[in-house]
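Everything below concerns the one structure shown next.
Note that one protein chain is taken out, while the other chains of the complex remain in position.
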Amino acid sequence: MKEKETGVREIAYPGQVLGDKKEFLPGVGTYEEDGKIISKFLGILTKSGNYVSVVPLSGVYIPKPGEHVIGIVTAVEKVGWVVDINSPWESFLSLSEAVDEFIDVKRVMLNRYYDEGDIIYAQIASAKRGDVQLSMRGPSCKKLKDGVLVKITPTKVPRLIGKEGSMINLIKEKTGTMIRVGQNGVVWISGEKVDKAIVAIKKIDEKSHIYGLTEEITKLLSD
Amino acid sequence: MAKIKGIELIKDGKRLDGRKPFETREVEMKVGIIPNANGSAMVRFGKTTAIAAVYGPRLLLPKHLQEMDKAIIQCRYNMAPFSTDERIKPGTSRRELEISKVVRLALEPVLFLENYPKTTIDVYVEIIQADGSTRVTSVNAASLALADAGIPMKDLVVALSGGKINGQLILDLNGIEDNNSEADVPMAFMPNKKHITLLQMDGELKHEEISKLINEMFKAGEIIYKKQIEALKNRYSE
Partner (left out) sequence: MRANYILKLLEKDERLDGRKLDQFRPIAVEKGVIERAEGSARVKIGKTDIIAGVKMEIETPFPDTPNEGTLKTNIEFAPIAHPDFSPGPPSEDATEIARVVDRGIRESNSIDLEKLCLVEGEKVWGVFIDLHVINHDGNLIDASSLASVAALMNTKIPKYEDNKIIRTEFVGKLPVLHTPINVVVSKILDKYIVDADKEEEEVVDAWLSVATREDGYVCAMQKGGSKALSLKDIDYMIDLSSKKSKELRKHL
């Protein structure tokens, strides 16, 4: 059995030569030059199979089609809604991607569906050259009510979710909360011990680079 | 043009602060000092202290400044009013504007900008104490702040200054040396391939002196490079 690892995961920095093209394949967060695989980011070094990758420890959210995000409606327009998705780019939810029934936009005010300040769980429909379109067609897409939002580093979302949802389920269970996590680093929490859940989520954001995080969170939530 | 002569800046091979010609001052670096920023760092060479913060990539406005296929870099170098002997009146001077530009150009070659159309990456540097070599200190701080912000980079950028006092080539000029030098040469480079991204020179030097200085700066730059790496790793220590 593999010995349990403790301490800090291996950190790579931009420009660090990670290996030779003859031995490894370049994974995410790397680039190739003169047969060498080089890190693009300050991040956690991971090797899986022949791939060498670097998962950045910080950075903004870059929308990718199909991903689910949590956004805040910032403006109601004639044919849809402008939504802040915690990304450098604003996104747009068009009427046709939001409502199934036919709507006469001359007669109906769109804020009866989504109004300024509303929080939505939506899917990225397309993202090209900073033009981001959302959709509410997916089965899990919905308006989120009466919750609290917390932001974490978007690149740390996989860590918050954990293997097959293990980490997030742990938090939900121990705090009696409902939680939704957007790939954009926005987390919605509602229920009993919201404050405790927030503490745990922030801890994961800060400590994603250490081994044994699950144990630490379990301990934190049991206190 | 001859600079102010008559000040003995080097005696028996030692500089006024006791350093040998090719010795840098004490260097301190810290990453992640401004919680609000996407990335930040403090770098100190002796008394010269720069704080850099990176905000972005964020949407660039007004729209006509946007590039459709990449981010742009905006940079501002600013000296705090209390950073020098005589108080600096707030507001941007011509000198500060020029330095803002050369600092930006020193960083641009290492950045992968194509994933961020229509955005700006804002790099702000505040000199909170100045004792020579402020622009190269700024470049080191900005390099760390960009890495801390999670901006994809080809390499880090290492910077330091060289020069000549009383006929002797030296590294890392402090304030009094800077003001009375026969020449000063700030330089920044990408450590992997030793590609130079900032090079300026003021004063009088022979070609071979320039080459010698650049080589010495590459050598001493290795130490600064190691300090940068250490500071980045310390950001995520415990």
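To keep things simple, chains are lettered A and B as they appear, and every chain counts its residues starting from 1.
As a working rule, a residue touches a chain if its C-beta (ideal position, glycine included) is under 8 Å from a C-beta of that chain, and two chains touch if they have at least 3 such contacts.
Here the structure is a predicted model, which is why all the values come from computation and not from measurement.
Residue in contact with the omitted chain (choice from B:E126, B:D155 or B:D172): B:E126. Only one residue from B:Q66, B:S83, B:T119 or B:T134 touches the chain missing from this view: B:S83. Residues 72, 148-149, 151, 194-195 are the ones on subunit A that touch the missing chain. Mapped onto subunit B, the interface with the missing chain covers residues 33-37, 40, 47, 51-53, 55, 58, 76, 78, 80-87, 90-92, 122, 124-126, 128-131.
Assume only the chains that are shown with their structure count from here on.
Within the complex formed with subunit B, the subunit A residues making contact are 8, 11, 13-15, 17, 29, 31, 33, 38, 40-43, 56-60, 62, 88-90, 129-130, 155, 209-210. The residues of subunit B lying in touch with subunit A in their complex are 38-39, 56-59, 68-69, 110, 112, 115-119, 147-156, 190-192, 229, 232-233, 235-238.
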